[in-house]
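One protein chain is absent from this view; the other protein chains keep their places.
Let's turn to chain A:
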């Protein structure tokens, strides 16, 4: 699943270039430039991909770190 997530990120990067809208000045809903709407869609797409990353590709093993007290906090405590 991790590789699928990375694949989706690469896909976002590719479709971000949107050459096909370069000279398109259409206004969607009467006010929204199509190229701006498309790029805002990329932002929403990014949020969805990152949501999937937290569900299926999260480095859970790193959460175990907090079971030990932070290193330098201990040192500071000793110093005090």
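The rule we apply is simple: contacts are C-beta pairs under 8 Å (C-beta built on N, C-alpha and C of every residue); 3 or more make two chains touch, one makes a residue touch a chain; residues count from 1.
As a convention for this text, contacts and distances are computed from a predicted model.
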Missing subunit (named according to UniProt) among the choices "Membrane protein", "AIM24 family protein", "Sodium/proline symporter" or "Twin-arginine translocation pathway signal": "Sodium/proline symporter"
In chain A, positions touching the absent partner: 9, 12-13, 16-19, 21-25, 27, 30-33, 35-36, 38-40, 42-44, 46-47, 50-51, 53-54, 58-59, 61-63, 65-66, 68, 70-76, 79-80
